[in-house]
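What you see is the complex with one protein chain gone and the rest in place.
All chains are identified by letter, namely A and B, in their written order; residue positions are counted from 1 within each chain.
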Amino acid sequence: MTRKQILFVVLGIAALIAAPLGQGNYIIYTMTSWLLFSIAAMGLNLTLGYAGQISLAQAGFMGVGAYVTALMTLAGVPWILAALSSIGSAFVVGLLLGYPALRVQHHFLAFVTLAFNTLLFLVLRNEEEITGGSFGLMGMERPTVFGISTDGNLNFYYFALVCFLVAAGIMWWILRSPWGRAFKALRENPIRAESLGLKVRRQTLLAFAIGSAFAGLAGALQSPLVQFIEPSSFALNHSLKILLMVVVGGAGFFFGPMLGAAVVILLPEILRFTEGYYLIIYALLVIVLMVYSPNGLIGAGQKIWSKFKPKHEARRDLEKGFQL
Amino acid sequence: MAEFIQILVSGLAAGSIYALAAVGFTLLWQASQTINFAQGEFVMLPAFFVLIGMNFLGLGLWPAVGFALLLSLLILGLTFKKLIVEPMLPHGTLPLVIATIALGLLMKESVKEFYGATAQPFPPIFPQKVFHVLGASVSAQDIGNLAVSMLAILGLQLFLSRTRTGRCMQASAQNPQVAEILGVDVKRMALYTFLINAALATIASVLISPVYLAKFSNGETLGLVAFIAAIVGGFNQIRGALVGGLLIGVIDNISAVYISAQYRAAVPLLLLIAIILFRPQGLLGSKEGRAV
Partner (left out) sequence: MLKKLIGSAALALVLAGSPAFAAELKVGSIVELSGPGAAAGVNFRDGVKMGFEEINATGGVFGSPVKISEYDSQTDPQVSRAMVQKAIDDGVHVIAGTVFSSSTVVNMLVARRAGIPQFTGSEAPSITGMGNPYIFRTAFGSQKGVPKMAKYMAEEMGVKKVAVVWANTEFGKGGYSAFKAEAANYGLEIVADIPTEQAQTDFSADVLRAKNSGADALFVYLTEEESARFLREAQKQSIGKPMIGETTLIGHKVIELAGEAAEGAMGHVGLTPDADIPAMKDMVERFKQRFNYTPDHNAIKGYTLAHIIKCVSEEVGSPDSAAIAEKMHGLTLTVEACPGVLMDVSWDETGEMSRESFFVEVKDGKQVVRAILPPN
């Protein structure tokens, strides 16, 4: 990291610490929602933005995490153990799902995850003895950390913030590791990466499973945040929502999913004055964004930035070489 | 026996509608690698065009259907192709997938806000008659749905294989570069595909709405079923989508009666996963890529 980047990160963290102070419960609750959706979106970004695979089950993996945590904490297991089990389960399910799907053909992961998400909903709803069925599970306690209860909304926000920072740190490390760099190579040019001896399928599978594990963590936070879970909170339309977050923010950019999650969660608030029309406007904005800038908001920002910034003339031939 | 015949007939009638939606789905995939996540909404919307024609413009049922067809061709065909698909094609599949998800949302929410959130009755297009065949009840509507959708798909198949335009469309789908060199207007051919999809969606909409009722959220389930049907049948074959649609209709009914009503929706999904694992080209699909 350059000094500038470190400064940027420190300022960002300071802003996140200061942001909820003096705010009402609603704002704090919404910011906590944003943190956990950012974690899930970050995971999907690894699958989508770096490994180039569409997963339509990110909410399903959140569901796996949320139910594992709910059932375990209701049985008296401490949250941290439950959360680790949630992450582990989401990872394993990801492996089991991804292995056969990726074996077959490139874009089939999307279809398999779509089927998985819908199947998971049916199982969660029908196996009432375990999952509480359509009535859901409720009454999950918020964890106590080092003797401090996170029952209050502000405390729980800071608790979620710590989880978020840890997750973001791990993601940063993954992307900077040689393994993560391989991904970028893969994204730029899969054929060349393969010829360089990269095990493309294994890499992609791992990326998908790790991405799913992030959703597991998000689910583990959602259980104590909402203190109620039910199957339809993890249905297919929520997976599509998370997918939109990643792409709207900018797939393949580190901060893309966080920006996207903020947009999707805050937009209803900003467009409140339009009453019933906010979803219509939102949908229109997404379409326009995709037409104008398929790299999402960050991509659009870069585009605009580069228009205004005085450019030092780059050599065209070099530019081309860089893309290879 | 009567029970099984009833299941079969009802399943085929429902399945023929799924087939119509699935065929359109397949066509778009052929012509422009568009996975249309708004396909269900494409089938939901024309019914509301018909209702607008009847209730606000005072048209009769058939003129209103014509009006709906025209609007569908314009909006779901031409505008969708020119305004959304064309500018995004160079960016690859993902932005287009996202855009169609957003488009589905847009259509759903617009109908809800501007027409109403509750289901609307829709006039029947076939006489309200029920026949009793071998102990099973078969309505004129069932027979009509099956007949009209079969005719539509058969007609499409003939058009693609027997006419010059149809063959040009096939050529453009299989190998756009070569078709271009041979002097085929590839862009125009792709546009035809989108228009055909819009027309099929209108037919499906008019066929199902008397039974399903017109509602803004109808596309959610329908889109998913069309998607499954297309993959099960074979993503690169019209025949495949047809068989996939009928199969899903019948399987859905069989599993509700004989397997488990709670898990009836799971059976087509399990079939989908099995197909992907063991026969990824689909039941009728061919290995080598893309033939219309």
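Heads up, the rule we're going with is that a residue touches a chain if its C-beta (ideal position, glycine included) is under 8 Å from a C-beta of that chain, and two chains touch if they have at least 3 such contacts.
Keep in mind the model is a prediction, meaning the values are calculated, not measured.
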Worksheet item: Taking the entire complex into account, which one of B:91, B:112, B:167 or B:239 touches the absent chain?
Response: B:112
Practice prompt. With the full complex in mind, choose from A:99, A:172, A:228 or A:255 the residue touching the hidden chain.
Written response: A:228
Worksheet item: Touching the left-out chain: which of A:136, A:224, A:252 or A:294?
Response: A:136
Worksheet item: Looking at the whole complex, which of B:14, B:179 or B:247 touches the chain that is not displayed?
Response: B:14
Discussion item. Considering the whole complex, not just the chains shown, which residues of subunit B touch the missing one?
Written reply: 3, 6-7, 10-11, 14, 109, 112, 116-119, 121, 130, 137, 139, 208, 211-213, 215-218, 220-222, 249, 252-254, 256-257, 261-262, 264-265
Item to complete: Against the chain that's been left off, what residues of subunit A make contact? List them.
Response: 24-27, 29-30, 33, 125-126, 133-136, 138, 222, 225-228, 230, 232-233, 237, 268, 275-276, 279
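Please note the rule applied: only the chains that are shown with their structure count from here on.
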Worksheet item: CA centre of subunit A versus CA centre of subunit B: separation in Å?
Response: 32
Worksheet item: Which residues, counting only subunit B, touch subunit A once they are in their complex?
Response: 35, 37, 83-84, 87-88, 91-99, 101-103, 105-106, 109-110, 112-113, 220, 224, 227-228, 231, 262-263, 265-266, 269-270, 272-273, 276-277, 280
Worksheet item: Where on subunit A does subunit B make contact in their complex?
Response: 48, 54, 100-101, 104-105, 107-108, 110-112, 114-116, 118-119, 122, 125-126, 236-237, 240, 243-244, 247-248, 251, 276-277, 279-280, 282-284, 286-287, 290-291, 294
